[in-house]
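Note that one protein chain of the assembly has been removed; the remaining protein chains are unaltered in position.
Here is chain A:
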Amino acid sequence: MISSAVKTVDLRVDRGGREVLHGLTFEVPRGEIVGLLGPSGCGKTTLIRAVVGVQIVKSGDVTVLGLPAGGADLRRLVGYATQTPAVYSDLTVLENLRYFGSVLGAPRDDADRVIEEVGLAKERDQVVATLSGGQLSRASLAAALLGTPELLVLDEPTVGLDPVLRQELWELFHELADRGVTLMISSHVMDEAARCGRLLLMREGVILADDTPGALRAHTGTDDLEEAFLRLIAEREEARA
């Protein structure tokens, strides 16, 4: 059993002719919910793309479940939900999930299971183009839950959802983690950070902190994670000056 679900060593990525990830080294333990937090444009999505193996990497290593990221053996084990919902807008929710399910080799009734899990039972036979923004992103999230992934990589899965649904999804994420699934969830809202087991705080393509929420609070001497983030930035600026 390999202990870390994701491991990167000195990961560097260029996008649009400039370096956007400046040598990231971190590990995500198995069965953990890791929150990837940072402002828009800090490199969260690029990092996530590198982990699922669709990003061209300049240098460094990304290992997922003990294998090089993006390898053929990982494609059944990693579930991925992009930030912009990636489903066919001209198909119904069920048709979408049946298709992605058969691509993954998941049983036929798996589509109905994930529809229940993301709370889209009523919209099951609705064409995706007619869904609201929140329903759309849940349909895309449902596709990532198909099959039996060991790692779920979710790029801002809870944006624009009402608080009750957000609560329900976080309960689902914790259930999955209890079953041993590792989750890597990006967000730019700090109030989600407290729900994670570990946090990776990113800014301008570097990792500012890689710790548990408790340890971060203790280190920065504040209970508010937003404030903790600000103090870490200030600490770093001071160190640079």
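One rule holds for everything that comes next: a residue touches a chain if its C-beta (ideal position, glycine included) is under 8 Å from a C-beta of that chain, and two chains touch if they have at least 3 such contacts; residues count from 1.
Criterion: contacts and distances are computed from a predicted model.
Taken from the listed names "Sarcosine oxidase subunit delta", "Transport permease protein", "ATP synthase subunit a" or "Multisubunit sodium/proton antiporter, MrpD subunit", the protein name that UniProt assigns to the chain not shown is "Transport permease protein".
Of the listed residues A:Gly53, A:Gly119, A:Pro157 or A:Gly205, the one in contact with the hidden chain in the full complex is A:Gly53. Annotation: of A:Arg76, A:His174 or A:His188, A:Arg76 touches the absent chain (contact as defined above).
Screening A:Val9, A:Ala86 or A:Leu165 against the full complex identifies A:Ala86 as the residue touching the chain left out. Residues touching the missing chain, restricted to chain A, are 14-15, 52-57, 70, 72, 75-76, 78, 80, 82, 84-91, 95, 99-100, 102-105, 127, 143 (touch as defined at the top).
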